[in-house]
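Here the complex is missing one protein chain, while the rest keep their positions.
So, chain A:
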Amino acid sequence: MAAERLLKVENLTLVLKTREGEIVPVREVSFTLGKGETVGLVGESGSGKTLTGLSLLGLFPPGARIAGGKILFDGEDLLTLPESRLQTLRGQKVSMVFQEPQSALNPVLTVETQMREIYQSHTSLSREEIGQRILDGLRAAGLPDPLTVSRSYPHQLSGGMRQRVMIAMALALDPLLVIADEPTTALDPTVALQILALLARIRQRSGQSLLFISHDLSHVRRVSDRVLLMYAGRIVEEAPSARFFSHGPRHPYGRALLASRPEGGIRTRREAPLSAIGGQVPPLWDLPPGCSFAPRCSRADSLCTSTLPSWNGGEGERVFCHHPDDSPLGAPVHAA
């Protein structure tokens, strides 16, 4: 945490109009990101992790309203900037890698045309210089034949190659922060590992900060310095990655998530059933009073079902829980 701070999100709260009424998909979210740091943002669908990531680009879904908070990025509050300034920042200082490169890339333009557009709208490089940057960028993203790739249309590339193109595009202008939203989810397991290795190397070499959004705990473990755990719109735990995965999360939800995977000790069904979390994530328009996780939590008592928890611990290592679990994990989580 000695790293210089790049990003500070303070009490970010988003309100969204839906058919079921107004919901709060992101509630009082606060965290920081150091220069060169990789933070994993973990949560299940509907936890608010994607909306949190998009808000760092100043992107909000239709019907969304910022109900409070600040996003201080490299000295500027993104929430007060005019759209023209945000457009300059996007790509130049913050960029995003999406889960489905297939839908994020334009199917009727070649890779080269799409990458050229980035340079043309943000730099004054010459045609030749841009061509060279494109090839260098594709090569740096681990594509062995950048010339062929640059002349290809997205559908001519495999899923892993498309994701590499997305990464090359996200890095084109050498941004300070890259947000990767489930970048490995749609990929085959061996290809996903290659992409993780690529992200790890890019970060080592260029010192970019990375916000790695994923529901795959084993992938988060491999790349992150710190972990942010989200549940029903809130961050409920923040911990150094080593502590979260080795000693174990302090929030019962984090514990339960780890235990619901067979990497964590129980390895075949003849040993025991997986300790699945009962019930399901509450709908955001019908959150229970008190802690949102209480109805599914084995440690919950009357305090939890009636009163909202408060933060326990300090910046960098804290948990939003009345009864955090400080015992070490029963068995070490399988590290590959």
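FYI, contacts are C-beta pairs under 8 Å (C-beta built on N, C-alpha and C of every residue); 3 or more make two chains touch, one makes a residue touch a chain; residues count from 1.
Note that contacts and distances are computed from a predicted model.
Entry comment: the absent subunit's protein name, as recorded by UniProt, is "Oligopeptide/dipeptide ABC transporter, ATP-binding protein", drawn from "Integral membrane protein", "ATP synthase subunit a", "Oligopeptide/dipeptide ABC transporter, ATP-binding protein" or "Lactate utilization protein". One of A:Val15, A:Leu86, A:Leu109 or A:Ile266 touches the chain omitted from the figure, and that residue is A:Ile266. Contact with the chain that does not appear here is found for just one residue of A:Ile71, A:Leu257 or A:Val319, A:Leu257.
Interface note for the absent chain: among A:Gln87, A:Gln194 or A:Ser246, the touching residue is A:Gln194.
Of the candidate positions A:Leu12, A:Met161 or A:Leu210, contact with the unshown chain belongs to A:Met161. Note on the undisplayed chain: of the listed residues A:Ser95, A:Ser150 or A:Ser218, the one touching it is A:Ser218. Residues touching the missing chain, restricted to chain A, are 44-45, 142-144, 158-161, 164, 188-191, 193-194, 196-198, 200-201, 215, 217-218, 222, 256-257, 260-263, 266-270, 273-278, 280-281, 334, 336 (touch as defined at the top).
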